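Before we start, here is the structure in question, set down as structure tokens.
The other protein chains are all here in position, but one chain of the complex has been omitted.
Lettered A and B in written order, each chain numbered from 1.
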Amino acid sequence: MTAQGSALKAPGATLAAIRHQEPLVHNITNFVAMDLAANALLAIGASPLMAHAREEVAEVVALAAALTLNIGTFSPAWVAAAELAAGEARRLGKPWVLDPVGVGATAFRRDNGRRLSALGPTVVRGNASEIRALAGLAGQGIGSAGKGVDASDSVESAAEAADVLARRLDCVVAVTGEVDRVTDGRRIATVANGHAMMTRVTALGCSLTAVTGACLAVQPDAFLATVHALALVGVAGEQAAGQATGPGSLRVAYLDRLYGLSPEELDLAARIEEAVA
Amino acid sequence: MTAQGSALKAPGATLAAIRHQEPLVHNITNFVAMDLAANALLAIGASPLMAHAREEVAEVVALAAALTLNIGTFSPAWVAAAELAAGEARRLGKPWVLDPVGVGATAFRRDNGRRLSALGPTVVRGNASEIRALAGLAGQGIGSAGKGVDASDSVESAAEAADVLARRLDCVVAVTGEVDRVTDGRRIATVANGHAMMTRVTALGCSLTAVTGACLAVQPDAFLATVHALALVGVAGEQAAGQATGPGSLRVAYLDRLYGLSPEELDLAARIEEAVA
Partner (left out) sequence: MTAQGSALKAPGATLAAIRHQEPLVHNITNFVAMDLAANALLAIGASPLMAHAREEVAEVVALAAALTLNIGTFSPAWVAAAELAAGEARRLGKPWVLDPVGVGATAFRRDNGRRLSALGPTVVRGNASEIRALAGLAGQGIGSAGKGVDASDSVESAAEAADVLARRLDCVVAVTGEVDRVTDGRRIATVANGHAMMTRVTALGCSLTAVTGACLAVQPDAFLATVHALALVGVAGEQAAGQATGPGSLRVAYLDRLYGLSPEELDLAARIEEAVA
């Protein structure tokens, strides 16, 4: 195992750093996801700030350690605020995450995905359908017209799209599904945590995007930060599913586990593998 | 019992069809209700999509199997999007549900209720005060000026208003309360499930509206679909109340029961009766 491989498989250090530094994470996210995103950030020890008014987003980006954008229920005013925020994050060298919810579903979402991905995200996080659609929009000609917000494609089917997108945008791309796949165009890793019942809770993926923002705030290697965010959310989710009698109690236990997991437990439970490009 | 009466009293078939078909349900709903509406749809096996931007609602209606509109926290931009979506649903022959939250409370809500009800909803779902107010707005002269969003009137007091509204709009009208009452102007049924503590959880009624959308997506007889939605939500709610120590745990258990209920259990627990017009 390489030294980097060793750091890759130790997400506990990133969790410990979040609890120590309590980074402020600025989120411009959809109406359904706000509650769970904010609560997930608080549970892991970060400090969430939701702000979308064009009058203040640049100042909030300047205060924050990371930014996350989720296009789920965007209208034009929100897109404009998100563009402003992403531009400011880029100017200040702050990491930011793009979550292209349902990007293949409508012309409006395709346009929003195209515009925001052109602003240099540090990480793009989506399901297979979303990543394939976004890769297509980015002009690679390999995307599919993914439809809706659910992952109807398999993670494997989006592997090539993810690689191309990562190189094209010079960013990390995470495709989430039964086994998550992360690439920065050179390195590849898989994370095999999580539980099928998690797909029956709204905004769990959006909360992962917020958690990724917190990890980026404390871990400068965006590839590592993204893998660690996936492991943290996956482990908390699968442990929660083990206690839950349905998606209602899963969501409650998920927040409790995000709060209660020790770095050591996280390291032991994480199923992270380096993959060959 | 007639063959239809037998289908009426078997909501489990509708639940099974939702789990099998996983219909995409498009919701334009209020800010308070979004989370629970999306989670209720996921729990029963449907696929929720929240979208309100005028730039995309027509496309989303075209992708979806049903649409639900809830006027709770509408502002003019949301009303315009809802009108666009309802018009498109009508043009495409897709079922849609109107939830006229607090329609009697302000001139703005009365106007919104009048405009949206004129667009041909498949189902109108409200409490007694809302249905009486909407019937009054529809020009029957029998409505009352219901005030606020709580049901201060009894279901019985809205029976005539519901019948008139159903015939006038050629739709199904569901009045929810201690015993729910559904009519399409010819047929009448009552559903006697539910629990008083459910009125202490916000947006449970709104989640019923979303669930009604899912039932309409799989059951072409809108009267049956509505009765089955009421039974599903009522049974899940009363079983949840039986386990709960208050409205917080009721909400959690409600989602768990929506997820865990088998079609057979639902059929056994449903208290559906045909009534005489």
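Here, a residue touches a chain if its C-beta (ideal position, glycine included) is under 8 Å from a C-beta of that chain, and two chains touch if they have at least 3 such contacts.
Every value quoted in this text rests on a predicted model; they were computed, and no experiment measured them.
Peer 1: Can you tell me which of B:V32, B:A58, B:V179 or B:A192 touches the chain that was removed from the display?
Peer 2: Checking each option in B:V32, B:A58, B:V179 or B:A192, the one touching the absent chain turns out to be B:V32.
Peer 1: Which parts of chain A are in contact with the chain that was left out?
Peer 2: 24, 31, 34-35, 38-39, 42-43, 47-56, 59-60, 63, 77, 251-260
Peer 1: If you put the missing chain back, which residues of chain B would it touch?
Peer 2: Missing-chain contacts on chain B: residues 30-32, 35-36, 72-76, 102, 105-109, 147-150, 199-203, 244-249, 251-252.
The working rule: only the chains that are shown with their structure count from here on.
Peer 1: Could you state the distance in Å from the CA-based centre of chain A to that of chain B?
Peer 2: 34
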